[in-house]
Each structure stands twice: as C-alpha cells, then as structure tokens.
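Here you go, one structure.
As you look at this complex, bear in mind that one protein chain is not there, while each of the others sits in place.
Order as written gives the chain letters A and B; numbering starts at 1 within each chain.
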Amino acid sequence: MPDNVLILAGGQGKRMKVKSPKVLCEVLGIPMLQWVINSCEKSGLSNICVVKGYEAEQIDAFLGDKYVTALQKERLGTGHAVMQAAEFLNSNKDGNTLVLCGDAPFVDTETITSALAFHNGNKNSVTVVTSEISNPTGYGRIIRNNNGISAIVEQKDANSEQLLVNEVNSGCFWFKTQDLIDILFDIKSDNSQGEYYLTDCITLLIEKGKRADAFKSLNPVISLGANDRKGLLHLNDIAREAVIDVHLENGVEFTCLDGVVISPEVSIGVGTKIQQGVTLRGKTVIGENCNIGPNCIIENTKIGNNVVLNNVQSYDAVLENNISIGPFVQLRPNTHILDGVKIGDFVEIKNSTIGKNTAVAHLTYVGDSDVGANVNFGCGAVTANHNGECKFRTEICDNAFIGCNTNLVAPVKIGKSAYTAAGSTITKDVPDGALAIERGTVSIKDGFATNRLAARNEKFSKLK
Amino acid sequence: MPDNVLILAGGQGKRMKVKSPKVLCEVLGIPMLQWVINSCEKSGLSNICVVKGYEAEQIDAFLGDKYVTALQKERLGTGHAVMQAAEFLNSNKDGNTLVLCGDAPFVDTETITSALAFHNGNKNSVTVVTSEISNPTGYGRIIRNNNGISAIVEQKDANSEQLLVNEVNSGCFWFKTQDLIDILFDIKSDNSQGEYYLTDCITLLIEKGKRADAFKSLNPVISLGANDRKGLLHLNDIAREAVIDVHLENGVEFTCLDGVVISPEVSIGVGTKIQQGVTLRGKTVIGENCNIGPNCIIENTKIGNNVVLNNVQSYDAVLENNISIGPFVQLRPNTHILDGVKIGDFVEIKNSTIGKNTAVAHLTYVGDSDVGANVNFGCGAVTANHNGECKFRTEICDNAFIGCNTNLVAPVKIGKSAYTAAGSTITKDVPDGALAIERGTVSIKDGFATNRLAARNEKFSKLK
Partner (left out) sequence: MPDNVLILAGGQGKRMKVKSPKVLCEVLGIPMLQWVINSCEKSGLSNICVVKGYEAEQIDAFLGDKYVTALQKERLGTGHAVMQAAEFLNSNKDGNTLVLCGDAPFVDTETITSALAFHNGNKNSVTVVTSEISNPTGYGRIIRNNNGISAIVEQKDANSEQLLVNEVNSGCFWFKTQDLIDILFDIKSDNSQGEYYLTDCITLLIEKGKRADAFKSLNPVISLGANDRKGLLHLNDIAREAVIDVHLENGVEFTCLDGVVISPEVSIGVGTKIQQGVTLRGKTVIGENCNIGPNCIIENTKIGNNVVLNNVQSYDAVLENNISIGPFVQLRPNTHILDGVKIGDFVEIKNSTIGKNTAVAHLTYVGDSDVGANVNFGCGAVTANHNGECKFRTEICDNAFIGCNTNLVAPVKIGKSAYTAAGSTITKDVPDGALAIERGTVSIKDGFATNRLAARNEKFSKLK
C-alpha cells in the first residue's frame, strides 16, 4: 500500500467573509485544496483523506467521490482534526502519513518527496517540514538538538532565545503511521485555547524514545496561507509571477505583464508572444511562434503553431496552425479550426468545424456546422441552427461562397463551389456549383425622402 | 446656522498644461474639488463657498447653482483668497469656518469632525490641522508651545531646529468666524512673494490674546496634492488602492488588480469576484456572488446577485439576479434586465426591458423595446426603431421566437408565442401564436459558380 496523505480542510476563514470552507478559496482560479491535492498526486501519493468541517457538503461536492473524507464536527485544533481520520489511518498503518494544511497551496513535490526520503533515511518517527523566514513572528519555532529536534515552541510559549530562531514549522509533517496512531489520542487540550495541537505529538513521540527531526524546505512560500481577501490576493500575485517566470525561462516572450493571468497547467511553446491582459486557463496548450494579443481569454484550448489571436475568447476549442483570428471573436466549445483559416471581427463559432483556408470575415455566427475548405462567408451570414425546439446541423462544402446576410436554415447543405446571393434565406439544399437566390420584388419610389422625410432634410439643410 | 466651509479653488496648475482650474483635475474620474465638497457634506457641512480664480467660468459651470462662490481676480496668496469671501463670512459669523484647499482631495470626514470637536472643546480661535510626515521639506512647520501653537514657520524662514520638526501644516484650518473676520484684513503682503498668507492669522490672533492650537490628523495623505500630471497620477494610484482595500476588507474577491479602477461611491457585495481590467464608475451597486470578468466597464448600474458579466459595458442600467451576459456586449441607458436572462456576444440593448429568462444569443440590437419572458432572439435580429426622423417602440410578448436576421420595424407588436421566420422584415403586428414570414422568390441557377466564378475555382484547384 502506498503512503497516506491527510489534508486538513475543516477551517472556515471567517475574515474571507464567504459561506464556504477556506480551502475552496481560489488561487489562479484553482481552489487551494486542489493545489495541495495536485502536489500530492504529482508526488505519487494518491491515498488521500480530506478532513472536512465547516460547510462540509461543499467539500463533498467539490471532491466528488474521488477521495476519502473524515468529518470534524467541532473544530478543536489540528490534533483533533487528525483524530477524526483515525479510521483512515488504521486502514493502512504500515507506511507513513503526510499531514498537510489544505489552505497552504504552495507545498511542492520536491519538498514532499525529499522530506519523505529524509524521513525514511533517518528512521524518523516524525519529520517536520520547516522553512527559514526572515520574520518568524507568530510561527512555531523549531528547537533543534544533537539528535534531531526536541520541540516546536509556539510564539506565546517561546523564551527570548527561542524567539530568535527563524526556522519555523510549515504545518506539513511526515509521520510513521503506526507511531502516530499510538500517541494520537494522548494529545491533551489543557492549554489556553482548549485545543488539541498536532505539534504536541513531537514531545509525546520523543518521550516514547522515538526520533523526531526537521527537514528544511528551500521553498520560501511553502507555509504561506491567507486569512483574508488581501492575503488571498497576495497568494494569487505570488503564483502569477511564479508561473510566468517558468514560461519566460522556456523562451516565451512577454512584453508587459499587466493583467496577464496564466493557470499553472498551461503549456506555451518557444517564441510565442503573450501580450498584456491575456488570461490563459485550464489545460490550454499553445504552440510555437504564436502571437496572443491583448485581452485574449483562452480556456482549455489547444492551439498549434503560428497562430495570431487578437482579443479572442476561446473555450474548449482546437485551433490548428497558421490561423489568424480577431479582434472581438468568441470560439465556443467543440469548435475545430483547421490550418490557414482567417476569422475577422464580431464572429462567433460554436460546435463546428471550419475547413482549411476558409474565411469568416465579419459579423457572422457559425453554429453546429461542418464547413469545408476555401469557403467564404459574407458579412452577416448566419446559420439558423435552432427552430425554438431543436438544433440542427448545417453542411457547407468546399469552395462555397455564402453571400452577405444570408440565413442558412438548418438542416441544410450548401454544395461544393455553390453560391448564395446576398440577403437570401436558404431553407433547401443547394447543389454543387449552383447559385441559390431568394429575392423579393424590388421597387423604387421616387421622391419618397423628399415628401416623407421633410423634417430630416430640413435639419440637414440647416447644418450646412 | 451651521458652520461655514471655504474652499480655495483659484489656482491654475500651470504644469498640468491644460486650460482649466487645477481643482477640476480628476482623481478616479472625479474632480478634486468634488472630493473636497463630498467630505464636507458627509461631515454635515453644507454651507459652502468656493473661491474661484483661474478660468472661473469653468468652476461656475461645474458647480451649477449649488454653492456660493467668490471671485479672486488676482491670485495674491491664501490670505487674499479668504478676503474675497468676506461677504460670505459676514453673512454667517456666529459659528466656525473651515478653510480647505480645493486641490488636496483626500481630506476626510473623520479629520474634519474630530478637529472641530477639538477646536470647540479647547475654545480655540484657530485650529490648524496638521500631519506628521517623514520628509517635511517644503512644508510649513508647526511650532508648538505650552499652550497650543505659537506659529507656522515656512521652510525658507525656519531655523535649523525648526527644520527638524516633521509636524506640518495641512492647509486645512478651523477658525472662529468672528475672530477670523476681525484680523483678516490685517494680514500684510510685505514678504518676498508679495502675497497675503493665511498662516499669518495665527500670529495676529495670538497677539490679540486668542488661542491657537494644532490638531494632528492620522490621515497620512490629508495634505497631498499634485503639481503636474505625474503627481496627479500618483493621487490616482493612492485613491485606487485605498478604494480596493475597503472592498477587500468587505469580502470582495480580487484575483489581479491590474487595470482595476473603482470609483469611491461604488458598492460591491460579499463574495463577488472582480477580475483584472474592470472599471466601475459612478454610483454602481453590485450584489453578492457576482463574477465581473476582465475588462468590464460598469457605470451607474444596479446589479443584483449571481450575475456573470464578461467584457460587458453597461451605462445607467438595471440588472436583476441570476443573469449571464457577454462577451462583447453594450447595455445603454434605461436598459432593465430581469431575472434569468442570458445575453451572448455582440449584442446591444438600449432603453428596453428584457423579460425573465429571455435569451439574446448573438449579433442582435434591441432598442426602445418591451420584451416579455422566455423570448428567444435569433442571431442578427434587429429592432428597426428609427425611421430617419422619429423613434418608435417595439413590443415582443412572452414566449415569442424571433427568427435570425429578422427586422422588426417599429412600431410593431409580436404576440405571445408568435414566431417570425428567418430573414423576414416585419412591419405589421403578429397575432399570438402565429408565424409571420416574409419571403421572396427562390431560384436555383445551376452551374452559376462554374461559369461565372471560373477564376475563383481555378485558384482553389491550384491550392490543392
């Protein structure tokens, strides 16, 4: 059996002033709890139990059935939280257990795995992950001795010498699971707060002749959390900068970072330029030598090479290579755009394939459509895919030319190299190479404006 | 009669390089003079006189007839400015007079009211509001003695000991009005600048046996003004951050502050998320748990709860609850959107009501219209509300379905559950439950493209 992970996620975060567990507050659009889970899973740890408390149903809804949970009905300290997971610990007590705070999102795999190697290598009963910080005020100080550590001393209990220690408890621990179980319920709440502190385990284990030691992480933000919205914003700023730094290192070009927000799982190719105000979300993948212009929002979209986007919003779409889109375009889910396509302004594409070298220049909606290669959409062309009850597909074959303000009333098929005249509403299939035209009676009423719009004419004549 | 306020607003601000009084330069879109007036009025002081000078007509135009003004034809110092308002002072001389600089926008109500209480409590003739700053160079130093203060010494007149004082004159004073009147015209201009300094009142009053004292404000920016565009930008930055801090404290979520500009009178509910590049102006009110996406501009708009906006511009509109709008949408004045409405991309709504759960998905203009519930607008639908001379209203009843690229030529009424076919121009009322269709003759011309677009076909055949 693999090692256990216990994530403490019971807290409320009152000063956030929302009715949700603090661990669901988001950093770069991802709940803090998910950051912690991701780091565990990337470290190869998948046997995870989440200790929930405040608004526990929200934790359940968020996790689905993917992870074990334990309920901490009252919140009586970190030791108490771990006690609630006793059943989880007992179900797999041969190895080690990693205890983590669900609201310290920046714990990293390097720290997790190195600390475990240190823990096992030194046959520790408990290994505290620590960090060295310039201002340790408020943190639990690590008291080292000749054989590991002797205690974690809280701020209020520390003497003047201990207060000078700047190696502090990160809130992350590796325990030998059986050792933890053995002393877990010996923790007492006879302190000023009336709480059960997990850090008391250190003393209890040492008293039983076990070894406790500390692993100092080089990650400077490992223990960083947030108590209020300002703190949460600070976490976002740190994460934002760290993600961008990785892309800069990889050869991505940024000209101005203002408003650039990139989720941690986004991938960007060498030589691609990301301009100001760009948001990249989810599992977006962008190829090489693209130019992602100001204010694009790209979510879960796969983009090839040499793609130029200008104020485009794209959701769950696929864009191949050598494509130019924008400004002011929305690509909605299940859009697939092939090589060489040009899309202009005020265009929406939804649940459609756009074939090679096709042009959709302006003010057009293409929905539920299969569009071939070299097609030209005139301005204002619309696929009328919805009749009020159902949606139907439109098929437009290679080289077709769709006239301006044409309505293609689905289901309908426009044949190869077929042509629709401007202003036509097409309700029946058009054969290959044919022109389809729907046109009313044209009449010219001479003098109309002179007679009927006298006031208007007068206004203009005065302007001159 | 309430106490008086005298706001000095005569200066030019040459280095701003515009032809307007300096006090009309804006911070967060609000003229500095308005910031000062707002703080006075929130302190319960409404008997206000503004001393105008440079481009006085612009001050008049800005104030309307709401406040008394006095004209300072030549600008000969702060004392001279107050002299111009002698008539105003004489008209209400029983109480106190607050003198303020119109170009120091961050004076606050807490300081104004506490300073007045101190002024009255100590039976002062004059109370100088001061602040303590780390670098006092250039400011008038406050010289305290055993019984209040003895003088305000300007930088150039200060000895080495006085130069070390870092309590400085903020330019804000409470005077006993009668005492001020008594000595005002005794101020002399026999100094290097040939100006009449209001600070000379301190000495004159003390010489008459009156009491002068200083009230130290805790507001660190109380006396901050700007001499040039860079300084004005700095005031904007300070105000921007201060406003956002209040919302963070209130439980509003910000993920990236870049480009976020929020006017001071905007209200935002708990749990609402404000993304990068959002501008909130005027008296905008936003409810709880909304998500205001990147680059929205919201002005004087009332928004309910659970509203999601994505690159929306809204001016003088009302949005109820559970609404989703965007991207790329403009809501113009007198738009009222009811619960559950969904608006997609490239939509403009103007002077219209949109009923519950109605959908306006794309490329649509709804102007001067009364739209019922559950209506569906097809893509490209347009209310033709303007005939070149007049504007008319359109009425669309519950459950109606407006086909794609339909023109509704106002005045016109679409009945309940009525349906208009794609591409129709509707000039007459449509009964409840009916389908209205305007359609021309359809013809298919086989081989058209083959014959007429030979060059086009050839081009594409070469592409392959």
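As a convention for this text, contacts are C-beta pairs under 8 Å (C-beta built on N, C-alpha and C of every residue); 3 or more make two chains touch, one makes a residue touch a chain.
Just so you know, these numbers come straight off a predicted model, no measurement behind them.
Looking at B:259, B:282 or B:411, the residue that reaches the missing chain in the full complex is B:259. Of the candidate positions B:143, B:270, B:297 or B:318, contact with the unshown chain belongs to B:297.
Listed by residue number, the positions of chain B touching the unshown chain are 16-19, 26, 28-29, 228-230, 232-233, 236-237, 240, 258-259, 261, 277, 279, 295, 297, 313, 328, 330, 346, 348, 357, 363, 365, 373-374, 380, 382-384, 386, 388, 398-399, 401, 405, 407, 409, 417-419, 423-425, 427-428, 430-431, 433-441, 449, 453, 455-456. One chain is missing from the display, and on chain A it is touched by residues 245, 248-259, 270-271, 275-277, 293-295, 310-311, 327-328, 344-346, 362-363, 376, 378-380, 387-389, 401, 403-405, 419, 421-423, 438-450, 452-453, 456-457, 460, 463.
Here, only the chains that are shown with their structure count from here on.
Work out the mean CA point of chain A and of chain B, and you get 34 Å between them.
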